[in-house]
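Every protein chain but one is kept in place in this view of the complex.
Let's turn to chain A:
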Amino acid sequence: MTLAPNTSSLVGNGVTARVEEGQAGRSVLKVIATPFRAVPRSLSITLGFMVWIAVIGGWFALTYSGAVKEMFLPRPESVLSTTISMALDGSLWEHVFASVQVVLIGFVLSSIVAVPLGLTMGTYRIVQAVLEPLVNFIRYLPVTSFVPLFILWIGIGIEQRVAVIVFGVFFQQLVMIADSARSVQRDLVNAAYTLGTKRGDTVFHIVFPATLPSVLDVLRVTMGWAWTYLVVAELVAARSGLGYISLKAMRGFQVDVIFMAIAMIGILGLCTDQLFRGIRRLVAPWAN
């Protein structure tokens, strides 16, 4: 009898303690150290912002303290003023347009073949048997090693830069899209058959819609690579474009222009990335 109230008060204390813990939020340290646990949105935005501040702050510190010569690292405001003046006289847009044009042509050409072919390759073992040995060989060849060959074959026009991008992106797209087609749940296809889907319609009616979200992810990722190959192509042979002005700026020791070109590519990459995320949300709302 005497024990009972004691026990209940002990239990009571335990419960209150736990509730308090929950309300105050466990120590912040415990929250952020818990794997996969969500952190407050405000915190993640603040942190992301602070990293940028730190990087730009470090940039100011390095240039203004004189630790690094301005010939190698320009001051932030000189990059900004160069960007503004080139934007105003239109030369920036000319180069941006040239680069975007090459990336888009190369990327679209590659994608319109890689998507249907990759889906077919992942669906039909016979197509896989024919293509895979060759594709896997080519896929590991460094694109840069083909640049001299392309110049020899195609010259130094826009076609050459497009070819570098297509070559760099196409085989990767093909393999990744075939992989996502292969991972389509077999019973999904079986269910489609029992509902009257013909064998020949499987790719279009089942495999394509089922893999649409992952195909868009593949396109988003390979778009980033396309920008990389663009710069490779423009560094070697071009008369315009962001890679070309970087190379020209290096010869004239205009480091601020190089910085501007890099930043522009970053911004454009970020835009296309967001664009693909938007398209995915729009055409595959079920996969979010």
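General remarks:
Basically, contacts are C-beta pairs under 8 Å (C-beta built on N, C-alpha and C of every residue); 3 or more make two chains touch, one makes a residue touch a chain; residues count from 1.
The rule we apply is simple: contacts and distances are computed from a predicted model.
The chain absent from the displayed complex carries the UniProt protein name "ABC transporter ATP-binding protein", chosen from "NADH-quinone oxidoreductase subunit C", "ABC transporter ATP-binding protein", "Aspartyl/glutamyl-tRNA(Asn/Gln) amidotransferase subunit B" or "Electron transfer flavoprotein subunit beta". Only one of the listed residues, A:N136, A:Q185 or A:Q274, touches the absent chain: A:Q185.
In the complete complex, the hidden chain is touched by one of A:S65, A:S145 or A:T194, namely A:T194.
Of the residues in chain A, those that touch the hidden partner chain are 185, 187-188, 190-197, 206, 209-210, 212, 284-287.
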